[in-house]
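To keep things clear, I will list the structure first and then write my remarks on it.
What you see is part of a larger complex, with each chain still in position.
Per-chain residue numbering starts at 1, and chain names A, B and C are given in the order in which the chains are listed.
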């Protein structure tokens, strides 16, 4: 496998991605691999052994499972496909660490990942390092373009799990009355920029990814869409604005909510974003620095689509569509606060390098859109198990755009389509408003 | 209230509809009202007293509840709004027969509608006739355009419930080992027309309802959408075609299914459409004429969105979008088999007057589209309780187009947007394929 | 079958009963049969057709199902066993109306009895009358002692269902906001007798049924048991006494409750007996005469074992054991208010003919004992399906003694063992206290 990867045939040879030789030319794939893998492990440094094991809900996974699953991905889709007669590290790990790939065989039930005391955390780190050595050897042996392409996919996959490790850990700790602390409290970044409405004219626009940089299959094909005139907010909605929604009875007025949202609010007793606690008139919020006073200047975070939608309706606005968000984001740099900074918390003020007509596009919170997660016109998932990576989830989920403070910097891009069910709240998800011009 | 209704201000005065004076000019509104109400009651003629009471699942309602709820709609939104100091027929009926209007106050829980032995069926018919008299008087007194508009909405609402009465009754009877019979078996309509692919060019098209004929609020505003080239099937998918899907392992191959669909299939043990029974190699199907041998020539019916989607993927095709369906249906007459014929069963051959490039658009089965149910750009629900009619359901549901054999003829139209969750199977829902041209 | 029944071999030939020829000598079995069957139907006179159909919870059954099931019992265990080549009334009725007899074959699921709109109520009455004719003929033909014995069992079985029809109807109506009325309100019977403690000395006592009168198999064998000294209350606990328990925080003090009882209380939000409603400081109770003010003088009714146990602990007492109750009841006449009187409500004062050291033993409410429902030493259920009548339920249930206002007079006796799970509240179940002497 050559470090200067030049994939020959796009989607067919590299199922769920399209690597760009010009990007990888200047760094070695081996270095990139080591860097991503090491960063995953560095995220575990503040953890006690106990923290690797627990699973706080079905949607979340134990940290040790993330560590093993991302490794399994490389073993299954890179090593086993590239090395003739490949002998798996352990005969049961395919069963234990396959996430949702039906084509890869049966698997341990997701809700029971937290019951696996064995293999131990120690054994899982041994698994990681053994696979790392084999991947190193494979890269050194210049295996082939397809393997390199899937390897790159695996690194983006691992970056997705880096964010999930933080969100799952936060959820697991949030219920613990001891309020565990991952890092020190952050400095206050001051007031947010003033909110302005940016107007965009009616247009037939091009949407989706094109080119040789990496992108997931669901970002393609690039295609045209008609967008009527719209306005979009120059920054994210803040905690102060969300507090006004609460104070105005936002959680008690069904006319503001979708029917399914109102049912979810009632069934689960929602009266504030996830992790918020009220003590009389004082609000606090559970963060990676423990329980902290709520900062009104920060972007509101950990809201479901239903809450984002109700807030927008209350504000006389709506959520942007995917097409609107991607159109509006054109010309903005990929800049903000990312996981590498260790923040894991949305910032009030934009990052210094976040320059452009729109602020806080990336690096604070994912932004719910009004768009259900659907295939782009002409989309075909790649054949085989990797075709399950994105395609089979295109139902009952909503798209989020941008990137959060728990997203790796190199993972963020304008065409990225994140997606979660409308009741999900444990991701770093927030709100950017849009509206129809008068 | 004049029989020649001329609404003055469209959406604002007639919240969820836009009546067309040219339609109602030639018949009196009073006659229209009586006709729809009588037809509802005529649908009950084959029933035993017991059949009015049962509720076979949360999604379905007892027949007696439908009879009362449609009456409550007129009482609440027409009589109580038009008659100063209006005195309700019964103080508790608003609580018992409000379906889902939060703005109309608290309500009896939907899953417990089948526990209401009181009011009795006899009392509910008394309620109907008392309200009918009051509505008659109101019409005779020429109450006003708004009342007339809502009255017309109420009639379309009652027509929706005519179809639901049939689907709910069918569901309730389907589990009964005595296989109750509603009507005689139908004559065979012969072979379906051959299936052809009809091609449509790329276009910026206009979608949605415009004009003075009645339409629900969710069919507007009329707006532009970009449609790439597409092909659509000239007729519905048949039982024979669906049997080939089953024979090819369609229900055992996860790669054909959406993830949520595969989970639903497993959780509920689906291995055929609802109401199908296999006895060795012989298939039968529960119909309104009892249990009958499956006719391979008929359109497949009672499939969920998940099954329709899996079938389409298996067939190398996909489901059409709303935009594609509505574009393709242009120029076809609203013709087919409707509830007035007493069929309640999709027919193999098209109805004699079903002429146009596409067959079986209306009057056999609703056709699942690939489009989630969303607001059209610029959509605003009307204020007040009637704003809940459609708007709050715009999440987690898929649009169906066309009309079924249980739809009233005057209720079918090209821009009609029916919608159900992707796992719903008890409606007369079937499949029309689409695909991207080569 | 002779009307002067003389069973030859007791348990072996008449599995679950032991008829007493001296009892049946003076009336014809045919008359007894007709009388019980007619009384069942007379209980339905105040009902609307709708009332026969509903099933308000899994533990309850629709009235129409009771009417059919009791008929099925005679058809299955008397007719089909006595008549060679017997042809069932309907091939599916064994499936539909078998309650819980595994040996009698598969059956319609209990929680779905309320979904059976067919057979109709009219058809079920036809079924009853057809079976009645066949039983009449069988009796006239003097079929045999075994058949007569099972016929007598069937009549006691139908009497059990007479009480269940009332309790199930009451439960179904109780949730209906229209508060249906079965009969007129009852006259007040005045104040209860004063409560005294009656003391019984330590003794080795004989317990259980013996002799030729009818009894269920679970009342035998008669056997010895050791009872230490005990005291028992001369009358039932009253609503006034129970109100004092509530006022003293009875439902908020876990130390008064069994662990499972406290969990049930919390899970279901119990804060008063079933059917009680509080409006400020005023209590009302749903009765067969609709919603009525609570009468403090009446025996408390519709409490679970858990509540009875907690009340007793709060009162510094306990519930009596079966052995104690049966010992104490010796010498008291079987007198009280029974279903034939149409009361269906416990009375404050004892019935005029309720003379003995203990009042209100029969005819007001069943009395929870501290005894789990177990087999008496040496108990063997009869072979075959009728062995399932009682034996298989001897786990997880508590015994109630006495008889209620919904029990037929000829069905009450001192050795009768009623049994329900400790969380059941919809039966006419109340409290008689006991205690250890100082």
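In this text, a residue touches a chain if its C-beta (ideal position, glycine included) is under 8 Å from a C-beta of that chain, and two chains touch if they have at least 3 such contacts.
Just so you know, these numbers come straight off a predicted model, no measurement behind them.
Every protein chain here is a copy of the same sequence, 3 of them drawn, and the whole complex in this file adds up to 4 copies.
Here is the rule we use: only the chains that are shown with their structure count from here on.
When you average the Cα atoms of each chain and compare centres, the chain farthest from subunit A turns out to be C. Overlaying subunit A onto subunit C using CA atoms gives a rotation of 180 degrees, to the nearest 5. Mean C-alpha positions place subunit B and subunit C at a centre distance of 48 Å.
Averaged C-alpha coordinates put the centre of subunit A at 61 Å from the centre of subunit C. Centroids of subunit A and subunit B (each the mean of its C-alpha atoms) stand 38 Å apart.
With touch defined as above, subunit C holds no residue shared between interfaces to two or more other chains.
Residue ranges of subunit B in contact with subunit C, taken from their complex: 48-54, 56, 64, 92, 95-96, 108, 112, 114-122, 172-173, 175-178, 180.
Within the complex, the subunit B residues that touch subunit A are 100, 102-103, 204, 223-226, 228, 254-255, 257-262, 305-306, 309, 370, 372, 374, 377-378, 387-388, 392-396, 422, 436.
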